[in-house]
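Take this structure first; my questions come after.
Note that one protein chain is taken out, while the other chains of the complex remain in position.
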Amino acid sequence: MSQAVAALSRPRGGRGVALLSILVAGVVAFFSLGLDLRDLIPDRGGLTVLGKFFSRALSPALTYEASFVPEGTQPLLLKAIGSVFKTVLFAAAGLGLALLLGVVLGFFASNAWWVGDVSGNRNPIFRWVRRSMLPVVFVSARVLIAVMRSIHELLWATLFLAAFGLSDTTAVLALAIPYGGMLAKVFSEIVDEAPRDTVLALKGLGASPLQVFFFGLVTRAAPDLLAYLFYRFECAVRASAILGFFGYPTLGYYLAASFENLHYGEVWTYLYVLIALVSLLDWWSSAFRRSLAT
Amino acid sequence: MSRECQTGARFELRDLEVDYGSTRALAGVSLRVEAGEQIALVGPSGAGKTTLLSVLNATVRPTGGTIEVNGADLTAYSVRELRRARSEIAFVHQGLNLIPNIRVLHNVLSGRMGRQSFLGSLFSMLFPGRKRVEAVHEILDRVGIPDKLYGYTHRLSGGQQQRVAIARALYQNCRAILADEPVASVDPARARDLVVLLTSIARENGLTLVMSLHNLELAQRYFPRLVGLRQGELAFDAPTSDVSSEQLQALYDLSASQVVA
Partner (left out) sequence: MSTDPKDTGGSTTTAPGSTRWQQITTLRRQRPRRRFATRSLALLLALLVGAWFVGNFHLDDLIATKRIENLRRFANEVTPYPLQGQPFDLGTALTWAHEIMMEKGWSGAGKTLAISVLAIVLAGLFSSTLSFFGTRTLVSPEPFITSLRPPSKIRAAGWRAVVGFTRATFVVARSIPAYLWAFLLVSMLGPTAWPAVLALALHNTGILGKLTAEVNENLDAKPLAALRGMGASRSQIALFGMIPLTLPRFLLFFFYRWETCVRQATVLGMLGIVSLGFWIQDARARNYYDEMVLLILASVVLVLVGDVVSIAMRELIRRRS
């Protein structure tokens, strides 16, 4: 037993180096940004904001804080619920389109479906297509995915705002493109890493490549794929809330407006609503994962 | 039940050679298997048993020699014809090779995939209909696990899963069953039951059965003909009663194999 303990506490050389270099990188980053620890203490203006903001943490607003509220304005709580609805709506529409993109691109980007059909094919044209065209499709799908997901959703939103102007559809598209890329990447990886034993069996009973791919690999990878989809939904809701900062009618829009009007109680209301929403989705996705694990 | 499986398949191998890159898996194997015959393949691991079975199932293309199934040359087949040929030959694997996270019913239904289009197979999985479900239940009844019809495959024991694999092979409407170490992962008593089950099912339906076995005792007891493979070559091929214990010993004797090498 003491041997096990000794093995535990023995430092590993490689890891020590890794940790040290991470710390050094952090220190280098700190100095290259020209940061000053004194800047962490807010100046007087900042302190006022800080004090006023946190003094409302435990007393979020239940009604509007403005002295004048026009007739017929929706009550604050209804408005908050409405913004939650819009946030979820944008996230769902975005992820819906992303799922479509992800499944199609993920199919082309996975190397499971075109590498090595043992039987080969005698038709030379077919073989030529297989040898030369499919890798091209594969590589271009991978490049497309990389570009789609390396541009942040807010940058896509900026691009679309410039290209199309403000419309709900552009927000959905801004969500759908990077998320489609991420889903495609992860889907193709999950499918490629699924165990191949069933593939062999299905091929042996005469299944076509498409049948093998779908029943042998996708079915097998399905729990992981779906769990990831649920996780992405939670992320999409957060991203959708942030899109409000760019003028779309989601949570971020109302939150920013209240903050700029110094209505900090309202800000806390929206913050709590967002936290509740995200926690609910977090619970949902982990409960889903647990129920599949049995 | 005779509707499902017609007469057994005939195989004829002549000077069969299979290379994996630079390694030779099979070298000059000639073998005739008559319709409805039951053969046990024996030999040490790495002797080429799995490769031989894969060639019979048309999933591995031979590098040399010919293979005929029911008198037709497999090497001349197109992809589509190969699919058809495979769909008539069932393969029971050493590992279970079932789709683990679906119901037993669907795993058995997947046996007919070789004769269906993609959408057709998807449809029959989603909406199997009364006739198909009854057929599957009947087969499961025969392999002894009718109550597992709607069970999740990965929750069954190893022996039960092997029975599902056999049920899938039967539902495949096959003319021959190839089994690669089907009892490697079950305890001795169950292993015997499974071998008895496979041989009796094959006999009842007139199917050809070729099974590779580690367990010599089972091979000698339940199979009328033994084929010994060693380093990719045929060591012997004779009725079980004619195979001497010296021959069997030589098959597994490592020192002798080193001399040959």
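Note that the chains take the letters A and B in the order they are written out, and that residue 1 is the start of every chain.
Basically, a contact is a pair of C-beta atoms (placed from the backbone, for glycine too) under 8 Å apart; a residue touches a chain by one contact, two chains touch by 3 or more.
These numbers were taken from a predicted model, which means no experiment stands behind them.
Considering the whole complex, the residue from A:Pro42, A:Gly82, A:Pro135 or A:Pro195 that touches the absent chain is A:Pro42.
Although one chain is not shown, part of subunit A still touches it, namely residues 1-2, 4-5, 8-12, 14-15, 18, 22-23, 25-26, 28-30, 32-36, 39-40, 42-43, 46-47, 49-50, 53, 88-90, 92-93, 95-96, 99, 146-147, 150-152, 154-155, 158-159, 161-165, 167-170, 172-173, 226, 229-230, 233, 238-239, 241-242, 245, 252, 255-256, 259, 271, 274-275, 278-279, 282, 284, 287-288, 290-292, 294.
Counting the whole complex, the residues of subunit B in touch with the unshown chain are 103, 130, 133-134, 137-138, 146-152, 155-156.
By our rule, only the chains that are shown with their structure count from here on.
In whole angstrom, the spacing between the mean C-alpha positions of subunit A and subunit B is 46. On the subunit A side of its complex with subunit B, the touching residues are 117-123, 197-198, 200-208, 210-211, 214-216, 219-220, 222-223. Considering their complex, residues 54, 57-61, 78-79, 82-91, 93, 95-102, 110-111, 113-118, 121-122, 125, 168, 172 of subunit B touch subunit A.
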